[in-house]
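Take this structure, written in structure tokens, and hold onto it; I'll ask about it next.
Every protein chain except one is present and positioned as in the full complex.
We just call them A and B in the order they show up, numbering each chain from 1.
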Amino acid sequence: MQDLISSYKKNLLLSILLTFFVLLFLYGIFATNNYFTWFNFKTIIRDAALYGIMAIGLTFVTLSGNFFLLSIKETAAICCVSFAMGMSTGYGVESWVGSFPISLLVTLLIGCLAGAAQGLFIGLGGNPIVVTLGGAGILYGIATWWTDNLVISFRRPNDAEWLGTGSFLGLPTITWSFILIAILAEFVLRYTNFGRKVYLVGSNRAAGKATGHENLSMAIIVCTICSALCAFVAVAFAAQMSSAQANYFSAEFGSSGDMTILVIATVMVGGNSIMGGYGNTIRTSIGAIFIAMIDNMMVLNGLNSGPRIVGVGLMIVFSILVFALYAKGSRAQE
Amino acid sequence: MQNSFISKIKQKFISNPDLTFAFFLAITVYSYFGFSVEVFASHNLTFAILERFAVLGLIGLALTICIIAGEIDLSIGSNAALCAVIVVKLTDPIGAPLAIVIGLFISTGIGFIQGFFIAYLRVRAIVLTVGTLMLLRGISLVVAEEKTVMLTDFRVPDFITTKFFMYFSPASIMVIFVFILVGIFMRFTKYGREIYAIGGARKESLAAGVPIKRPMIIAFALSGFCAGFAGTVIGLKSGTAQGLGLQYLLLAGTVAAFVGGVSILGGKGGIIGAAVGALTVNFLNTGLLFYALQVHFVQLFTSVLLVVVIVFQTMSRIFDQYQSRKAFLESVDHRRENLLAKRDKFNLTNK
Partner (left out) sequence: MQSPVLKISNISRSFGAIHALKKVDFEINKGEIMGLVGENGAGKSTLVKIISGFDNGYEGEYKLNGQVVRFETPVKAELSGIAIAQQELSLIPNMSVAENIFLAGAKVKKFATLKKLSEEAKPYLDAVGLSDIDPSIRTNLLSVGEQHLVEVARLLSHDAQILILDEPTAALGEQESRRILDMVQKIADSGKSIIYISHRLDEIFKITNRIAILRDGESQGIINTKDLNVDSLVEIMLGRELKNMFPVKPTKIKEDTILEVKNLWPDGLIEPVNFKVQKGEILGLAGQLGSGAGEVLAAIAGALQIRSGSLVLNGKEFMPSSPQQAIKNKIAYCSSDRKKDGLFLGRPIMENLTSPALEVISKFGIRSASREQKYSKNLALEFLIDVKRLNDESGLLSGGNQQKVALGKWLSISPEILLVNEPTRGVDVGAKSEIYQRMRELADNGTTIIFASTDIQEVTYLPERVLSFYQGLLIRQFGLNDIKTTSILKQITDPFNETNL
């Protein structure tokens, strides 16, 4: 607590700005109509779930010291259309048309493959930014080529409805998924050997190597986890819309128009260190909810996408600066 | 006299495999399209290529500088879009020249502020620019009032795209000018060298007494300037600007920078490489247009180009490691004769 106070005093200008924004935020929450309703709360969590689940997957990548994947929205895009293709055309196999399990399986396979391939290159020493930038273009190209950039839709009713629009005990399926995945991910990180390895390799790659934990297998596994979760969200979204097009995750998504950046920002707003070795998925989940809260508040106040993006962007920049200044032992720094 | 010039060029290629590869790629891509597409080598097309180079070249240059400094600027597309919106919006009321000055001032300022935060708060650029990417995008949308901004008077775009000497326009000439200035700055001034130093070997440069704040701020301010200039060119050429536009510039610019020989580890690269890289990506994009492919295919092939370059750079690095191990072992063996002779002499005299 003492360090916090002294840090606060040291960076007076930034602290003042920070306090101002916190107050603005609190004011906004209380001044907005309908904010503190159960319905609104459910909406917030549901909105947070979509990028929150992907962000949980990305957290594994970040914690292991492999920065992040710039190909998140493209992975989601290819999985989205792959699922829709399965549901509507059965990949050419008549008996597979409309089959949820088959479509899901193929989609997950594609997602995992995309992740593993990128993870392989990263583990062999490639820079994650460059590898995933290239991977993004390639995945998106394949997705659009496969579908001729058309909308693929499939009939309702179908087997996938429970995932997209179903609900259980008053909460939508996607929200339950978010909660369950968050709990499962945190369990893995905290109590399994694999989770420990993630932190060790992320904290000091050379020391990890010296104690027998290579980054090669680590990179492949965490990238696969992240892509698999992206696939899951993509499937849920396609199920919700009963259709898919390659650009679903590019333009239409939320207020930001760029899913990848939103997911990366979620991981960072939660306070996870970009250098790896510090943080957890609970933080990421809180980050997702926090972003959703701010976005929701702006929507309820009738703001257009422009100011909404500014709002979320400001919040991201501020959390980055705050964590850089206050976190002990330099988290975002070298 | 001629011989030494040629041998100097030869030497430069041998000592710089990445640049050589860049030229090789450029020539290959150009030749491929030159042979398969009839009009590719025509005057008009060359002019079009140079026009696009004006934009892509600037972004490639901006990213090259940031990567040389050991960082990266992910917000470059958003910065360019913001400047485009500002310039297009202000041209009608206050005239193009003043609008351009204001736009450039703002983008350079944005770059300066980012560099400031990175240098003084020691935040990594990759982290900060994720946030600013979104922030600037939002600001562009707000300034554009959520719609596409348009010029009503099309004299300015007409002027910008007038042909000079068959291939050039005011835009491309100015860009070439910027390239030359920045190139001289990076290679021949103390401040440019500092940028190379903090990128390629940050610990060593600190140990050598190189300040880290100044080169960082300069690098990002330059990057902001180039982004703004690119946005200005695009905006004024087409007469329109959108808040969410120009996002493709990040991928295209990064590929251009890497094709040009920059290394993710920092400290390597130059403006010649940046120019060659941008031209190569341009050749590719322009050539693919003739295949009537949709935009996403262009992205696909650009990414493939990136993969090719990365594979090459990785192999080049492995080769480098192999070479330096060889050199090290040679120097060890070199000492052997001497040392063993001393030992024998000593053993003899002490028997």
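One rule holds in what follows: contacts are C-beta pairs under 8 Å (C-beta built on N, C-alpha and C of every residue); 3 or more make two chains touch, one makes a residue touch a chain.
What you are looking at is a predicted structure, and each value in this text was computed from that prediction instead of being measured.
Chemist: Checking the contacts here: which visible chains does the omitted one touch?
Modeler: Across all of the complex, the chain we cannot see touches A, B.
Chemist: Given the contact definition stated above, which residue among B:I27, B:I102, B:A201 or B:L289 touches the chain not shown here?
Modeler: B:A201
Chemist: Check each of A:T32, A:S203 or A:N304 against the chain that is not shown and name the one that touches it.
Modeler: For the chain that is not drawn, the touching residue is A:S203.
Chemist: Which residue numbers on subunit B touch the omitted chain?
Modeler: 15, 187-191, 193-194, 196-197, 200-201, 204-205, 207-211, 267-268, 324-325, 328-329, 331-333, 335-336, 339-340, 342-343, 345-346
Chemist: What residue numbers in subunit A mark contact with the hidden partner chain?
Modeler: 191-194, 196-197, 199-200, 203-204, 206-214, 277-278, 329
We adopt the following convention: only the chains that are shown with their structure count from here on.
Chemist: Between subunit A and subunit B, what is the gap in Å from one C-alpha centre to the other?
Modeler: Here subunit A and subunit B have centroids separated by 29 Å.
Chemist: Mind listing the subunit B positions that touch subunit A in their complex?
Modeler: 72, 117, 121-124, 126-128, 130-142, 144-146, 202, 243-244, 247, 250-251, 254, 258, 264, 294, 296-297, 299-304, 306-307, 310, 314
Chemist: Residues of subunit A touching subunit B in their complex?
Modeler: 67, 124-127, 129-131, 133-138, 140-145, 149, 246, 251, 256-258, 261-262, 264-265, 268, 274-275, 304-314, 316-317, 319-321, 324-325, 330, 332-334
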